[in-house]
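Here is chain A:
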Amino acid sequence: MSAAIELRDVRKNFGPTEIIRGVNLSIADGERHAVIGPNGAGKSTLFNLITGKYSLSGGEISLRDEVVSGLAPFQINRKGLSRSFQVTNIFPRMSVYENIRCGVLWSLGYKYSFWHIVDNLKDVNERTAEILEEIGLQARAQIPAGVLTYAEQRALEIGITIAGGANVILLDEPTAGMSHSETDQAIALIRKVTEGRTLVMVEHDMGVVFGLADKISVLVYGEIIASGTPEEIKGNAAVKEAYLGEEAE
Partner candidate 1 sequence: MSNMSETAGVARKASFLSRYAIWLVPAIIVAIMPPVLDSNVAMAVLNQMGIAVIFTVAYNMMLGQGGMLSFGFAVYFGLGGYFAIHGVNIISEGGWPIPLPFVPFLGGLAGLAFGALFGSFSTNRAGTVFAMISLGLGEMMASSSLIFSKFSGGEEGITTDRTEVPPFFGVEFTTEQEIYYLIAGWVFFAVFLMYRFSRTPIGRIANAVRDNPERAEFLGYSQKWVRFMSFSVAGCFAGVAGALFALNYEIVTEETVGALTSGVVLLQAYIGGIGFFAGPIVGAVIFTLLQTLMSNYTEIWALYVGVVFVGTVMYAPAGLTGLIMMHIPVYRVGRMGKLTVPYARIALPALICALGAIGFLELWQHISAGATGESEIHVFFMTLDYTSPIPWIVFIAMFLGGLWDARRVAPAVADTYGNALHYAFTGEDQ
Partner candidate 2 sequence: MIRRTLGLGVAAATFASVASFSAQAETVKIAFIDPLSGGFAATGQNGLKQYKFMADKLNADGGTQFEVIGFDNKISPKESLIQLKRVIADGIQYVAQGNSSGVANALTDAIKKHNKRNPDKRVLFLNYSAVDPKLTNEKCNFWHFRFDANADMKMNALTDVIAEDKGMKKIYLLGQNYSFGKAVAAAAVRFLGEKRPDLKIVGNELHPIGKVKDFTPYVAKIKASGAQALITGNWGGDMLNLANAINSSGLKLPTYTYYAAADGITKAIGKGGVGSVRLVGQGQTNPPGTDEWDATLKAFKAKYPDGDFTQTRIATVMRMLKRSMKEAGSTKPIKVAAAMEGMEHTTLWGDVVKMRSSDHQLQMPVRIFAHSDKGIQHDLDNSGFGLVNESTVTMQEASTPTTCKMKRPS
C-alpha cells in the first residue's frame, strides 16, 4: 500500500530560525493520523508546508508518490488534498449554501466555467445539499456565513474542506475553542465525514486525539520524537517528558 502523504527530511527556516528540522513522516491511505505537540512546536507550519502555503527550505513532500512540494496551494488541492484552518476561514459575505457549493464546483469539473448556470447544475446542488445535511446546517443554508455561531462556523469549515471530495483531509485544530458538548458533536461529525479517507489533524485536545486517531506523531521543536498507535504514544517515556508530562501539570 502506497503512502497517502510522505514527508522526507522536510525543513523550514524563517530567516536564521529553524522551525522544522528534518521531519520524516509517512501516512498510509485511510489512516487517521494526529500530530500533537506543545505550542510553537511547528505543527501549523508543517500543515502550511504540506498544503503549499509556505515553500520548503529543504526536503520533499509527496502525495501518493507524486512530488507536490513547490506547487501552489490550488495545484496541491487539485491533487486531492484539502485542509481546514485553525482560525475559522470561510467566505463571510456568502451564504452557507454558497460556501459549500464553492468547494463542490471544482470537484465536479465545472472549474472556471463561464457558461453553466450554477442554479441549474443538478449534480452540484444535490451534492451541496448532501454535505449540508452531513454537517447539520441545512436549516441555516441561506444565512450569510459571517453571522453563524462559532460552532456552526467550525462545522462549515469542515464542510468546505470535504466539499471538494479530496481523499486526504488535513484538519487544523478542528475543535479549538469549543465547549465539551460541541466537541463531542464535532468528533462525531469528523468521524462521519472522513469515513474512508485519509485524515491528518493537529489537535490539542487529547480526548479528541485519542478518540479519533489510529496513529499519533509527536512534534517537538520541529522534530518528530515519536510516532505510533495511541497506546504506544501513551507509554512513550520521551513523549511523557516532553509533552504529556507538561500537559499533566
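What we mean here is this: a residue touches a chain if its C-beta (ideal position, glycine included) is under 8 Å from a C-beta of that chain, and two chains touch if they have at least 3 such contacts; residues count from 1.
The set was built so that all candidates are chains of the complex that A comes from, given by their letters.
Computed from a predicted structure; not experimentally measured.
Candidates 1 or 2 all come from the same complex, and the one touching chain A there is 1. Within the complex, the chain A residues that touch candidate 1 are 51, 53, 72-74, 77-78, 82-83, 85, 89-95, 97-98, 101-103, 105-107, 110-120, 122, 125, 129, 141-142, 144, 160, 163-164.
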